[in-house]
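Left out: one protein chain. Kept in place: all the others.
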Amino acid sequence: MAALLGWALAGLPAFGSPRASLGILIDHLGPSVRHATDMVAVVNFDARGIDTLAEEFILLAAATGVAELLRRARGEESGPAVDQRSEFGPDPGSEALRRVGPALVGFTVLLGLYIVAHGHLSPGGGFQGGVVLASAVILVYLVARYADLRRAAPLPAFELAEAAGAAGFVVVGLAALAGGSAFLANVLPLGTAGQLPSAGTIPVLNLAVGVEVAGGITVVVAEFLEQTIVLRQRVRGRR
Amino acid sequence: MSLLGPLAVATALLGAAAALSLSVLRPPRIVLDALATSCAAVVLGLTTSLLVASGRGPVISWFGGWLPRRGIALGVDFAVDPLGAGMAALAAALTLAALVFIWRALDHAHGLLHALLLVFLAAMVGLALTGDLFDLFVFFELMSVCAYALTAFRIEDQGPLQGALVFAVTNTVGAFLVLTGIALLYGRTGTLNLVQLGMTLHRHPHPEGLVVVAFASIAAGLLVKAGVAPFHFWVADAETVAPTPVCALFSGVLAPLGLYALARITWTVFLPALGPRASIITWPLLAMGTASVVIGSLMCWWQRNLKRQLAFSTVAHSGLILLGVALLRPVGLAGAAVYLLGYGLIKGSLFLSVGALMHRFGGRVDEDALCGQGRGLRGLGVLTALGGLGLAGLPPFAAFVGKSMIDRGANGPALVLVAAAAVLGSVVTGATVLRVAARVYLGLGRQPTGAVHRHGSRRPGEAEPEGRSGPVPLTMLVPVGGLLLAAAVAGVAAPVRSGAARAAAAVAQPVAMAQLVLDGRPMTAPAITVAAPDAADWVLGLGSAAAAVALAGAGLAAAAPTRARGSRRLRNGLRSLHSGHPGDYVTWIVVGTAALGGVLGLGLR
Amino acid sequence: MTVLPYAVAVWLLLVGLYGVVTSRHLVHLVVCLAVVQSSTYVLLLAVGYRSGALPPVFAGEPAHIRAVDPVVQALTLTDVVVEAAVTALLLAIVVQIHKRFGTLDPDRLQRLRR
Partner (left out) sequence: MTGTTLFQAVVLVLVALGGTLVVLARDPLRQVVMVSAFGLLLAVLFAALQAPDVSLSQVAVGAIALPIMILLALARIRRAPR
């Protein structure tokens, strides 16, 4: 296998000097055609938007699968989730965390939103920002009283966000279709390159992806978190 | 510019998102069923009209309006010919049947199952229609992720988890192999569009190691999905344990889609790339196809678990279809397409009829446990027997027509091999179904010994509490019968045969196709006619159906499984290979890929 | 240096597959799969790299500077998301397997199933 791959790689151009390719063309076209400054965003959210659409649904399907797998298992072995914190994670009563926590969460949320909003201008975008947003939610789960939190922001809300973000992507694509263009065509005004509202639908799609990813990753990690918590209840109940 | 293809994918995806959102509200089950079923019906309508439209010439649509500039593809396109549209329509038809089937099954299914099934449908449609290599990979992964989640759907038992794990690990390795091949091709050519890849590689007349290795790794990755030996091990583990309506999809479309993608990539990219040396890929693929037919048929015959039998028959028939593709001739490809259509419909029907049985008898799937139990279920019994005969190649089912076309694509030693393998595979897998039908619905053959009969043999991980021991509702019988009817209609309808032949002939002209896709230059579809099956084909078809009946009778007559020691040793050997150990299976994938690449490399010298 | 990135990609692929094949712990196996996948990231990015070029992000500069290939980066980005999704699903399956079988050793799992 190694020999074969080595043989194949001999056919590749030397590292650092690729032949003329699609990517180079996009580098030249992107700024003028789409008024964006991050070419990766142009590829991901415009030229190859359908790939990203499918990729978002991969995440959605995986999150759905994880929820399905872990949730039913939970249903069969325990009652309602109560707060049970002492063995894992910080104590909710800890003063220091109470004070620092909200600031930390606020900062993370802002950072996430910033990354999502600037996807077409600088590195980052819906996916990266969405993960940061999800980590803010997880942080809240860790810092706050778990049961309170489930009441304030129940998991289904994040599932809804996930579905809405994914549906938003499709709807933007269909809107272009309804307007007489191709599916996922960039029909919004392109604006001035470098400004926040520019590059047409790219930032809109970034937002949809951000919401979807934030919801999806939150669902996945929260399901894993609940696994450890529910289990702890059982162990304690037996003592 | 056609809207149909993108609209079909978008409809299914939106439906999935809606089902997922709805599930949060815990609506009555009927709301979800109605939503999902109507979505699938709309997709079926869209793909069918696409099939009709593509009959007049390939339908191209570029996403985001990124049209090619000066003959260079910038964006992603759906390049739809009747083969792709037919695959998409098959996927939609089977999904619709499965969704109707679950109205009265899988009680604990809530929106998540519906959402997963609709995303699965969208992925299959996208995979069938796309004209871009990386887009194909993404839809492929989307399809896989849904499939893993669907396999593990019943987590109460050990089996589904084990099956899902093996399925996910082997297919993920396969996906990496595909992606490695894609990276190699992009590094070499700087493009991802299928027709442009073919043209760019075609301009360099000396195919090199890179092309061969890229082919080997992409083919291996796709053959894992198709369940072709030696990459097939996961099939039995996954299709035994997934919910039965989902199995109908796995066997009827998922595995065939692997072969479809392989055929598409081979004809569009690698045949132009290899030029006159293309014949080097024929014999390795023929060998793998034959091995699958043999292993799949034997294992199918030896199983007692109804779903495991059908799973191994997937392996056998995937091998058969691969034979048609491997001949590298338009007639063979057209035959493979028709065969695939007929096989997919029949197989979906058979899996659903097993599902109906399990529904009636509280989830029992063992041949011995069900012996004679189905005497009251005449309708289901007749449909199962018809499905078995169709699988065996009885005219006028489409599988019969496809097989006769595949035979016409071969000559010389390849013809002998292909014809023999086709007869073996269809007779043995068909006979297994007939044997089961005779035992379950007529109570013929060896009577089971007491304990098994009373309580059913629920070996852990094999049986499944899917049913609730009720009568078989009409919503289950209609999909079973409907799919069979469709398979028969597809066999009789002349447009299916001629359409497949025309489509295959168009695929065989990559240069004209590339000009159409990249430059918008209209292509004239070459005239190719395939004669209707003649008397010899009919004799062969009726003969193999009769042989299947005879073999089934012989299987019933054998009072106990007394076999020669050699055959028992063979059986135990084959069984121990299917160990359920993910590490073993991955080893087979690595060895198989290396062997394929090595043989091709030697052929190139 | 002209072949080092490719060699690293091949090495990661092989060493990851070795890990998958010999693994005695399912969590370990899943992580090894992630190593295999990282080989595809390295290969993709290496294929699109141009020496001396800048990232394909033009912050205010004229658009005609030499930049690396953005397409492979977009592909890799997609790939990273796919990995996250598949790994999450696999880990959930593994957690359930542990609950039902009480072991995570594929060898013992296999024996239990018989």
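For clarity, chains are labelled A, B and C in written order, and residue numbers in each chain start from 1.
Note that in this section a contact is a pair of C-beta atoms (placed from the backbone, for glycine too) under 8 Å apart; a residue touches a chain by one contact, two chains touch by 3 or more.
From a predicted model like this one, the values you see are computed outputs, not experimental measurements.
For the chain that is not shown, the touched chains among those present are A, C, taking the whole complex.
Interface note for the absent chain: among A:Val40, A:Ala136, A:Leu160 or A:Ala208, the touching residue is A:Val40. Counting over the whole complex, chain A has residues 38, 40-41, 88, 115, 123-125, 127-128, 131-132, 135, 138, 217, 220-221, 224-225, 227-228, 231-232, 235 touching the chain that is not drawn.
By the touch rule set out above, chain C reaches the unshown chain at residues 1, 4-5, 8, 11-12, 15-16, 18-19, 24-25, 27-28, 30-32, 34-35, 38-39, 41-42, 45-46, 49, 51-57, 67-68, 73, 76-77, 80-81, 83-84, 87-88, 91-92, 94-95, 98-99, 102, 104.
Following the convention adopted for this analysis, only the chains that are shown with their structure count from here on.
Between A-B and B-C, more C-beta contact pairs are found at A-B.
Annotation: 18 Å between the Cα-based centres of chain A and chain C. Chain A and chain B have centres, each the mean of its CA atoms, that are 33 Å apart. Annotation for chain A: residues touching 2 or more other chains are 1, 5, 9, 12, 18, 21-24, 26, 48, 51, 55, 58, 61-62, 65, 69, 73. Taken residue by residue, chain B touches two or more other chains at 134, 138, 141, 145, 148-149, 152, 155, 184, 186-187, 192, 590, whereas all remaining positions touch fewer.
Against chain C, the residues of chain B that register as touching in their complex are 134, 138, 141, 145, 148-149, 152, 155, 157-158, 161-162, 164-165, 168-169, 172-173, 176, 179-180, 183-184, 186-187, 192, 460-461, 579-583, 586-587, 590.
Of all the residues in chain A, the ones that touch chain C in their complex are 1-2, 5-6, 9, 12, 14-18, 21-24, 26-28, 30-32, 37-40, 42-44, 48, 51-52, 55, 58-59, 61-63, 65-66, 69-70, 73, 121-123, 127, 194, 217, 220, 223-224, 227.
Those residues of chain B lying in contact with chain A across their complex are 1, 3, 6-7, 10, 13-14, 16-18, 20-21, 23-24, 61-66, 69, 72-76, 108, 112-113, 115-116, 119, 122-123, 126, 134-135, 138-139, 141-142, 145-146, 148-149, 152-153, 155-156, 184, 186-192, 208-214, 216, 590, 593-594, 597-598, 601.
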